[in-house]
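Here the complex is missing a single protein chain, while all its other protein chains stay put.
Our next item is subunit A:
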Amino acid sequence: MKKVVMPLVIVAVLALIPYIGVEYAGLDYLFGVIMPYTAALVLLAGMLWRMIDWLRRPVPFNITSTCGQEQSLDWIRQDRIESPSKPWHAAVRVLSEVLLFRSLFRNNKAELRKGPDLVYGSHKWLWLAGLVFHWSLLLIVVRHARFFLATLPAPVAWIEHADSFLDVTVPALYMTDAIVLAAVSYLVIRRLLDAKVRIISLQTDFFPLFLITAIVLAGISMRYLTKVDIMSVKALGTGLAEFSLDAPGEIGALFYVHLFLVCSLMIYFPFSKLVHMGGIFISPTRTMLNNSRAKRHVNPWNAPVKFRTYAEYEDEYREKMKKAGIPVEKE
């Protein structure tokens, strides 16, 4: 299928570019110094641009999505998180979304059984795989601080120790490495095996998954199998963190494959559905308060309308109304 093969080919080509560039053309400097700075710049500027663009868009309606009792009379219990009426309610809701994937937890599946029976059931696997996938990636990214900082902040060291506490293999196995591989495999297989999901999956769904898989595989290979010279990697990393322009030392080509794929991901990030990393924090359906009855939400692009209230109307026609026998509010 084209939509699966194309992303695979693209990732393979992306992996080959730095390999050939470093191995045969000696472009260490391009891939080790210029690319990372460029990618970081694109990521930063791109994300800023997307977020500012979104924040400046007017929100015409109060479109918060709710599924709980809104704030009402005192004796009716409000579902504060499902139907927030105070900013901190909404903050809790957004954070539980970000940290725990709360709404994905409600994910269920529909299956057509024998006969015309459509059966709905609970389906937590996507939630579980998605959650451990994202958390593992976060921990892995945080752990990489050891390549950029001369002294490791204590929390990063704790994460490293916790992650490698099994202490099997040399160097010690990080649990997140295994977990992220398992989770990403599930996410790919789910898109391939389930006909319903397969049909709605696009190239842009497969590409990030394949890209991240390739990055993870290159990283795992460097740590556990084909080693690279970590001393030079660290020198390069601390250099980059200090905005130095020094040329990198001798590092294996696999490292540049890893680095270039990461750079590709960083550049791809702001222009793809991966911006949901920033977008989730400012998504109006999640961040707005369900207080449309307590507080009027004005569409910012409404043209100014000249209103005439009933009181004004009555003031003008009171005498005539009285003559015609129409009841008036104010005598």
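Definition applied: contacts are C-beta pairs under 8 Å (C-beta built on N, C-alpha and C of every residue); 3 or more make two chains touch, one makes a residue touch a chain; residues count from 1.
Criterion: contacts and distances are computed from a predicted model.
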Subject >> Protein name as given in UniProt for the chain not displayed, "Sulfate reduction electron transfer complex DsrMKJOP subunit DsrJ", "Quinol oxidase subunit 1", "Acyl-CoA dehydrogenase family protein" or "Amino acid/amide ABC transporter ATP-binding protein 1 (HAAT family)" >> reply: "Sulfate reduction electron transfer complex DsrMKJOP subunit DsrJ"
Subject >> Among A:57, A:106 or A:227, residue touching the chain not depicted >> reply: A:227
Original post:
Per the definition of touch given earlier, which of A:52, A:118 or A:170 contacts the omitted chain?
Top reply: A:170
Original post:
If the missing chain were put back, which residues of subunit A would it touch?
Top reply: 146, 150, 152, 157, 167, 169-172, 227-231, 234, 250, 252
